[in-house]
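Yeah, one chain of the complex is gone here, protein chain that is, but the others are all in their spots.
The block that comes next holds subunit A.
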Amino acid sequence: MVRAEEAARLDRLESQVENGGGGAWEYLCLARKLQARRSDKVLKHGLTILNDPKARSKLGGEEWTLYEQVAFAAMDCQQHDVAKDCIWILSKEFPGSTRVGRLEGLLLEAKGAWAEAEKAYERLLEDNPLDQLIHKRKVAIAKAQGDLSAAVNLLNKYLEIFMADHDAWRELAEIYMSLQMYKQAAFCYEELILSQPTVPPYHLAYAEVLYTIGGLENLQTAKKYYASTITLTGGKNTRALYGVCLCSIAINQLTKGRNKEEKEGSNLQSLAAEALQRDYKERAPKKLPLVISMLKNMKLNS
């Protein structure tokens, strides 16, 4: 997950390079580090460096990493010939390498030759049965063909072996959500929160899934997780603030008939409402009247 400051720095570098201000290599390194998907820019600037023999020789050993990065970008931009050339150069330098073999498999995927890509990955897996990236490519192939249930099965098998792979848990949760299997998605987020309890996006996503499933207990738990997101982000997460308000209304609607002894958290709701108004005042003052009237309506309805 990319932090805001680093994302901002990447954008600044990108506009600097685009306007001819130099710094292409720094931009490419940062994009690679953050795994940002800016394929058209990476391709353009990467190729500029690679096609210039002087610039290429200045890179030294990093030249090969750049070839790999440009190959990825070319495949994302459907420039298969460029990718093929890069991979060919890499395979001459590193014959028999698994890393280059993965790139070849990726090129087959990019062309849509799913069966051949699978065969290529199977061959690589024979020599490297514990290569995480290749296992994940197989999941990607299933997902790209629209076979989500196969993707889910493959991911589950993968996670039995590599339980600590947070990206895989996140991906599984997203696939479950697109299949509307919310309870299973909730389970994935629970795993993520257990292993990384101080990462706010997991709390937020868990709260949203619980809210979507519905039911009084889930709504109450969702409210708690929205609250923990607010704590972890120092009150800066607008979605969590809104989430607290939405949960409060939904809970009040469900407990309408019951005794008012369970009237909990009205403090939390008003605090969240105040924080929202402060936030909008600072960042989007034109929208403040809308938020104020919306919050008023919500209080009336609850």
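Please note the rule applied: a residue touches a chain if its C-beta (ideal position, glycine included) is under 8 Å from a C-beta of that chain, and two chains touch if they have at least 3 such contacts; residues count from 1.
Note that contacts and distances are computed from a predicted model.
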Per UniProt, the name of the complex member that is left out, chosen from "Protein transport protein SEC23", "MPN domain-containing protein", "glutathione transferase" or "Elongator complex protein 5": "MPN domain-containing protein"
Listed residues A:A205, A:I251 or A:L268, member touching the removed chain: A:A205
Touch criterion as defined above, residue of A:R12, A:R37 or A:K157 at the omitted chain: A:R37
Of A:S15, A:S97 or A:S178, the one touching the omitted chain in the full complex: A:S178
Residue among A:A7, A:I161, A:L216 or A:L290 touching the omitted chain: A:L290
Among A:R56, A:R239 or A:K299, residue touching the chain not depicted: A:R239
Footprint left on subunit A by the chain that the document does not show: 37, 144, 146, 174, 177-180, 182, 205, 208-209, 211-212, 238-239, 242-243, 246, 284, 290, 293-294, 297-298
